[in-house]
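One protein chain is absent from this view; the other protein chains keep their places.
Up next is subunit A:
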């Protein structure tokens, strides 16, 4: 596809971008050039340059409008220097404030396909292989474990300064992959209209923070967000081996700096200690006798156990956990220590021990009423419905605390999808239950937004957003009503059918199995760093 089609003007943003032809030798950090990616050309910013082993330069690039986890090292051959590149601006004081809002639906050219990409079997294959033209599994409310959106991560709270503001508005791809024939039947117009509408109402960027402001916010805010530096923009580890799995890290994590040289970092599955060599790791395994997260088990059902770990009492373990999760959480920061947090760790059990699947951290005392700070399903366990279970558990704790909760912002992309799916499902369940009761003569068939919140420990705001996202909140005959839409009900039915077909019920948190009282901390421990 031509990289310079209509999108070019919109992408190449502001008024005064210095452009020009470049050679390999004149390229430097900050330059934006077109890079070949999966058979197309994407504009990408060069974040780092190094010599390969053969003495050729390689470039670490970030593709604009793609998540940082796709950043990668590319050889010079993939750079398209036949086109002009954008030179970095010398720290212009004026950030571009506005960008084009015209969302010209470039429907014809839209699929920036990810098919054939070496990261295998992404949603594309899953989605398309899973049939369904007439009954597409479309909603996030279906509750089907296999297609649950992986809510793998959620960031720390404060907005990091947007380092990259040149975001174009591009009509959404309906399918991130080559649409199959059936898929082309989809009502593209509809979707694009909706998306366009969504875009049009999108608020534009807020002013970026200065670095000083950001540090100050970190200092006073008690959060876990990342501080952005040049080094930390480049992924520092190549490969992680943990338990029975190996995976690629997604983001930078401040493991010892000489770990960068190692091919694979070994992580002990139980104590989460890290080793740059197989020899040391093997020796550690010979000695390490930890078999589960070092805390109290507070929940156990047939498939999972939850452990509660106090950051202050298990500093080493919690630091190890944070280092590990930073590999997969862009917005997490390890700037400050782990003391003010509790870590709720989900494990599966077998005769090897309790394997860490995911966790969420939670401030011992959250001024903003957050019930989750960071949340992560380890990559080797993603897309199995664990994320939703983690989220459900966090709300179960909130219910036990008799509080409404919401996750700390910003959310990551995966976090947002995971939470939206959970919220949609939860709210739908409440509404269906209410409707059913009223049909059976119990209850009025009416419910307020706050009641839904109280039943689910969701904040009123989250309930409201969910209702609106599901298009359930309507205005009829002069009053608001909640509509159980066909789409929602259909999705629910389908999820049920699938559960039946599979013979396994969806994983749920059973409140009776939670042996937990909200921990109380003394005033002195709160004042003195926990």
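We adopt the following convention: a residue touches a chain if its C-beta (ideal position, glycine included) is under 8 Å from a C-beta of that chain, and two chains touch if they have at least 3 such contacts; residues count from 1.
One rule holds in what follows: contacts and distances are computed from a predicted model.
Between the listed names "DNA primase", "Dynactin subunit 4", "Enhancer of polycomb-like protein" or "N(6)-L-threonylcarbamoyladenine synthase", the UniProt record for the complex's undisplayed chain reads "Enhancer of polycomb-like protein". Of the listed positions A:18, A:56, A:368 or A:450, the one in contact with the omitted chain in the full complex is A:450.
Here the missing chain is touched by one residue of A:256, A:369 or A:519, and it is A:256.
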